[in-house]
Structures are given as structure tokens and as C-alpha cells.
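One structure, pasted below without further comment.
Of the protein chains in this complex, all but one are displayed in their positions.
Now for subunit A:
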Amino acid sequence: MNVSIDWLAFLQVFGAALAAGTVVVAFYALGLRMLVRAGRAPVVAPAEFTDAITVITEKEARRAAKAAAKAARKSPLTDGQKRVALVAAYASFFLCGLAVLGGLLLIIFGH
């Protein structure tokens, strides 16, 4: 019985998945960071407050929206700096999406 195992393939999967995940998470997190810097901290309440939602209540979501608005008003950055941050945020989100699309194309046409 000839049992040959391609251990390198496992390393490939780990490396590829880690790299892809890191790119996606890093760019997305950077985008959020830039949005906050631009004075547009996203406050996204759950789409529906089902029983499963244990992380935030409706009251907490409203409070978070107020805190974000207050922080945006008190931002020490100039309008120009905020605009640059906003552009950087959208660029990060775009790169994140591009990475996902690239990965998918690689899987579809790579083999």
C-alpha cells in the first residue's frame, strides 16, 4: 500500500488562508479607522433585534449614535484632513473588496 501525503499542500492552505484573511481584515479595519478619523464613526444597529442579539440593545445603539455625533463635532482635525481620511477609508474598503475578488478569480481560473 503506497501512502504518500503531500504535507506541503497543508502549509499552502494555511499560508494562503492566513494571508487572504489578514489582507481582508487589515484593510477593512483600516477603512473603519479612517472613517472614524474622518468624523464618520459608523453606528450600525442590528438589522433586527432578535433574541439572538446579546451584544447590543436598542437603547445602547441610540446612545452610541449620540456619542459618535458628539465625537465628530469635537474632532480637532481640519476639513481637509477629514477629507483625506475619508478618501483613505474608501480606498481601504476598495482594496479589501479587490483582494476578495482576486482570490475568487484565482480559484476559478487558477486551475
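By our rule, a contact is a pair of C-beta atoms (placed from the backbone, for glycine too) under 8 Å apart; a residue touches a chain by one contact, two chains touch by 3 or more; residues count from 1.
We take it that contacts and distances are computed from a predicted model.
K.L.:
Just to verify: the chain that's not displayed, which of "Phosphate transporter", "ABC-2 type transport system ATP-binding protein", "D-galactarate dehydratase" or "Elongation factor 4" does UniProt list as its protein name?
P.N.:
Checked against "Phosphate transporter", "ABC-2 type transport system ATP-binding protein", "D-galactarate dehydratase" or "Elongation factor 4": the hidden chain maps to "Phosphate transporter".
K.L.:
Of the residues in subunit A, which ones touch the absent chain?
P.N.:
These residues of subunit A touch the chain that is not shown: 1-6, 9-10, 12-14, 16-18, 20-22, 24-26, 28-33, 35-36, 41-56, 64, 67-68, 71, 97, 100, 103-104, 106-108, 110-111.
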